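The chains shown are only part of the set, and none of them has been moved.
Going by the order they are written in, the chains are A, B, C and D; count residues from 1 in each one.
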Amino acid sequence: MSQAPTQRINGLALFILPSVLLFALFFFLPIGLMAVMSVLTGNPVVAPRVAFTTRHYARIVDDPYYLEVIWTTLRIGLLTTLVALAIGYPLAHWMARIKSRTGHALLLMAVLAPMLTGIVVRTFAWMTLLSDKGVINQTLISLGLISQPLKLMYSETGIVVGLVHIYVPFMVLTLTGVIGRIDERLEQAAENLGASPLRAFIEVTLPLSLPGILAGSLLVFALAISAYVTPILLGGFQIMTLPVLIYQQISANFNVGFAAALGIVLLLISLVLVIAYNRALGLVSGQRELQ
Amino acid sequence: MMGTSAAHNPSLASDREAASRQAAAPAHAAVGPRHYGRYVYLAINIAILIFLLAPIAVVVVFALNPTPFIQFPPVGVSLRWFEKFFASRDFMHALGFSLEVALFTTVSATILGASAALALARGNLPGARLIVVVMLSPLMLPAILTGLALFQTYVLLDVGRPTWGLVAGHTLVTLPYVVRTTLAVLHNFDLRLEEAARNLGASPARTFFEVTLPLIKPGVLAGAIFAFIVSFDQFPVSLFLVSPGNETLPVTLFNYLKFDLDGTIGAASVVSIVLAFLVVIGLDRTVGLRSYVKL
Amino acid sequence: DDPVLRITGWGGKWGDVMKAEIGPAFESEFKCKLQTDSAFPYLPKLQASSRSAPIYDVLHTNSNEQWAAAEMGLVEPKVDPKLVPNLADVYPYAVSDKIVGVSIFTSAIGLGMRTDKGYGSITSWKELWDAKYNGVRGGYVIPVNSLGQAFLMMCGTLFGKGQTDLDAAYTALEKLKPIKIVDFTGAMEKMLLSGEVGLCVIHDSGIYRYDGQNQPTDFIAPSEGVLSLEQVLTITPGSKVKELANAYVNYMLRPEVQKRLAETVWYSPANRKVKLDAKYDAKLLTTPEKVSKLIQVDWKWYNERKDEIDQRVNRIFRA
Amino acid sequence: MSASIEIAGVSKIYDGGVRAVDAVAMDIRQGEFFSLLGPSGCGKTTTLRIIAGFETPSSGAIRVDGADITHVPAHKRDMGMVFQNYALFPHRTVAENVAFGLRMRGHDKASIATKVKAALAMVELSGLEDRRPAQLSGGQQQRVALARAIVIAPRVLLCDEPLGALDKKLRQQMQFELKQLQKKLGLTLVFVTHDQEEALAMSDRIAVMNGGRVEQVGTPAEIYNQPTTRFVADFIGDTNIFRGERTTTGAGAPALDVGKGLILALPPSADAQGAGALSVALRPEKIRLSPRGDAAGGAAGTCAHGVVENTNFLGGAVLYRITLEGAHRILVQQPNAGTSHLFIPGNGVTLDWTPADLVVLED
């Protein structure tokens, strides 16, 4: 275990500078620009006559529709994260503990394959599987298990399935590294003290892999709430999320100010959530130093 | 003969060890002590693998199926979409360009991200936890907005749409992966190993490369793999930042698919997968992906 | 150095032909370089760039976006016939008051159907509301797709007092559920081909391009008329190569260019003088009579209400 | 309550082909304090891990009270274990670590608290309940590991060098507590140690291992006084081992000619018959040392003269390395009976011993 380091800033802190520079130039500056545009009537870069306005934010706050959309977005994000964690963990565990090197490489490929298919193509593949005439429904119908196709697509379920599929590799790979480094003797000690393998897992492996869970779920959550291709294709615009709205605003309504306002709201809410999650996990696990 | 209290004969010990090393291949008992749980465990994992791979199978079928749309059951096998993909100069150019961008992105994101993680985990920076969260922001903002914002900035700075601008944009959206995955393995790192290295005369830099890096490699590597794939697959940011004639593969594919939704994009996916598999195998042979060492 | 003309353009077959033949021919004739941005969406990028130094000289998009662009002063509302002589040969709709710039091609938005499901003969848009298509009905996303927006206006005509009768349109849309909604224009033809939908809103090009492949699909031009989906060119006011830009617009209206592209992607040419091969001529809108069935949407009116409409339909189609 | 353990021809070959345990067969009786003793790397930990169920033997079986448990999962064996590297849960406090096994057994909170408190008091760690393992010294960690294993009062307790990181005082105290506990609960205790004194002092029986094999199993006195193999004699305590040809003393008694002029009278127990080479062991403390020229002298084959070469102060005793006249080197241990009785290097000395203290070894 790492010991609590002495509390002075040390030279290593300097290593953050390149990233800070990158963020300053390529994130804070651009997003700052967007934030400015979200409180202006037009684009100050191209149109000189713009005025301050709060109408974009007012629009979000005044119309419950947008709050509903925000909630849908977060709900999909949370659900995706939970499911990705639930199915990513066993796989990550297997990968971390598999003995054979070839087996490990094969698993790695299997996990990487979905990431490499390309987001659009992958989603189309899901459409093929989930649609009414898709593989799953047709198989079930031909087996006589159902008579009407299940509504797998154009629903939150469909979106979550699609998102989980895309993002579960992030969960798996993040977790694998962490689980792989947990001393197996700790699990053995737990079993020796009478914990079933499952219990030993819950009592020892799980808490010790919290940093991985944290990292993985934050990645997946962040990705899921900002995804728009999958919700568009699998939700068929029947499920509206903030990114989809933003996409609409940018590409079809050309209302950058409003898109920016939506983006900033999404960002702020997510930041708050993430910080809260961090805290909660830290508290639950008693590992305050968790990052 | 005589002998006083020597320790046990060393040559004897090593002979025995040598002999045992040559001993027959380990006759492994197939069944571990926990077989029931084992089956459940395997079953769950295999189900998950099926979930992960089913859509890939569809894509492969799509790529091999001669009809220009996804059809089940497939009507035949043809390589026409592959031919089309490889024959297209646009696709080939885009593929090359994407690889190039992804490569640069991976390198920059990995270096920047891993050092940032190190600084955050070890630098005793005030507010490190907040910084860590903020560094996740580029992922939480819909990338289309990030892309537009970057585009707007480049216009403002009058730099046009240079390749480095694209790489910078990609680095921005891939950096969080590297930071997170690296942080995750830096947690629980046994600092005494670094102390041992320092004690043996390794400078802090040397210690980092000789001990810290190899041990956090799984995290950094996972981050690098993410960076590469995310950059290679990056679409919304690229959309705004690619310049005419220098389009990345996803942009080209997307534009293609808006008009011709045929097996070519399936073929492109299959090619990407195979390509990445080669990279994975290569990495496994050289760096060894299974690098987390039992402590 | 040769001057550079920065345009936007589609991908797919269109892009192939542009890149392989039509573009290079233009470049050599006018001693310039064509720089085609094919990374959609174009308008936000144009919007972000300065008016005096726009990133495009010629903007090619669908009509509704051109209206938005013109509203924002990003493009010139009209093309000067003096600088574009071929304008004299286009059908009136291509330069009508419903059009900004000039439409160089049009496809007809009507209904697409599976011919193997025994749906019988369909003649009216209203057929789409028949309950027997529940589960196999297809339409476009209204907020982001021109076809969807045009269809919404059609609903007003079909069930209300006219295009602008939004309330009637909303009611009609409400009754259209369940419906499968797609985003890309090209996605619907795949849904139809794979049988995922049986009857859907679609443009003729999306059906005709499978001509000769024995697909069980057909395009229906409903009796109430077809909606027009225009490919519009405009010139940006800040362009530094206006002359070349006009020359390009003029070039795209040339009969031989029109014929080549029309036969590639099954778009109806805007130039009256184009003579297509028989198989294309038979299906595309190549005569004044056929053209007269085209219904043009008042995009200016629509765009003014776009936010309101979007909110409404987003709610209607929420699952 | 406790159980007997039968290790039936168990071998373990690790992945790399290392044969860590080689056809080990031994019976550990119910309620017995059984020690595994042997040099580093001889397979003690591996044997213990096989008993605990963390390694599957490559061949052979483990039986507890006659029932084959070779494939019974670890958590169903009810065997406590103190790991050589402690394996403390880093994310839990000292108290939580100790409470773990009780929680797994579903004890109620109050009884857990009481037992944890008692166990920590026993290992002298009261007051450190809320520390994390990383905040403890090495010896403190080891005691937490010990407390964690004993608090559950398992029917079998496996200890892998459980006291190795403790100072002598504390170790003696823990030995005492462990022994008390074992008696009280009738525990079967399998104890791995590298400390021969500890094994000798505490065990009912000891198995001496070497290179994965068991060399000898016996009571401490048997192991110490009647080692059967050269390895055991050499390994347990300091010893002088001589190898030579059978002969007879001037008096006609059987003796061993170990060369360089040294003849050793064989013990009466030794097989008088038989010829050829033989090894014998003589413990350093069984030899008496007196200043050269002092009385003694002794019978042929029971004494020798030499010069002190080296003195090693061991606290309670002094170990002398003596070169005999014939150039044999021999260890002699004498109690530290005060500075006045010390020999220093260079002193001439006379050694004498009783033939009965010579032990004949199998080779």
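Rule of thumb we're sticking to: contacts are C-beta pairs under 8 Å (C-beta built on N, C-alpha and C of every residue); 3 or more make two chains touch, one makes a residue touch a chain.
Since the structure is predicted, the reported quantities are computational estimates derived from the model, not experimental observations.
The stoichiometry of the whole complex, written in the labels shown, is A x1, B x1, C x1, D x2.
We adopt the following convention: only the chains that are shown with their structure count from here on.
Looking at chain A and chain C, the chains that touch each of them are B. Taking A-B and A-D together, the chain pair joined by more C-beta contacts is A-B.
Centroid analysis (C-alpha atoms only) places D farthest from chain A.
Per-chain CA centroids place chain C at a distance of 91 Å from chain D.
Computed from the mean C-alpha positions, the centre of chain A lies at a distance of 57 Å from the centre of chain D. Shown for chain A are the residues that touch two or more other chains, namely 1-3, 43, 45, 133-134, 183, 196-197, 208, 247, 250-251, 256. Shared interface positions of chain B, i.e. residues touching 2 or more other chains, are given as 34, 37, 70, 148, 152, 155, 188, 254, 257, 261. Contact residues on chain D toward chain A in their complex (touch as defined above): 15, 52-54, 73-75, 77-81, 83, 85, 87-91, 100-101, 104-105, 132-135, 148-149, 152. By the touch rule above, chain A contacts chain C in their complex via residues 43, 45-47, 63, 65, 131-134, 149, 154-156, 232-233, 235-240, 247-248, 250-256. Remark: chain A residues 1-3, 5-16, 18-19, 22-23, 25-27, 29-31, 33-34, 43, 45, 87, 90-91, 94, 96, 101, 104-105, 107-122, 124-129, 133-135, 138, 165, 168-170, 173-174, 176-178, 180-181, 183-184, 196-198, 208, 211-212, 214-216, 218-219, 222-223, 225-229, 242-243, 246-247, 250-251, 256, 259-260, 263, 266-267, 270-271, 274-275, 278, 289-291 touch chain B in the complex.
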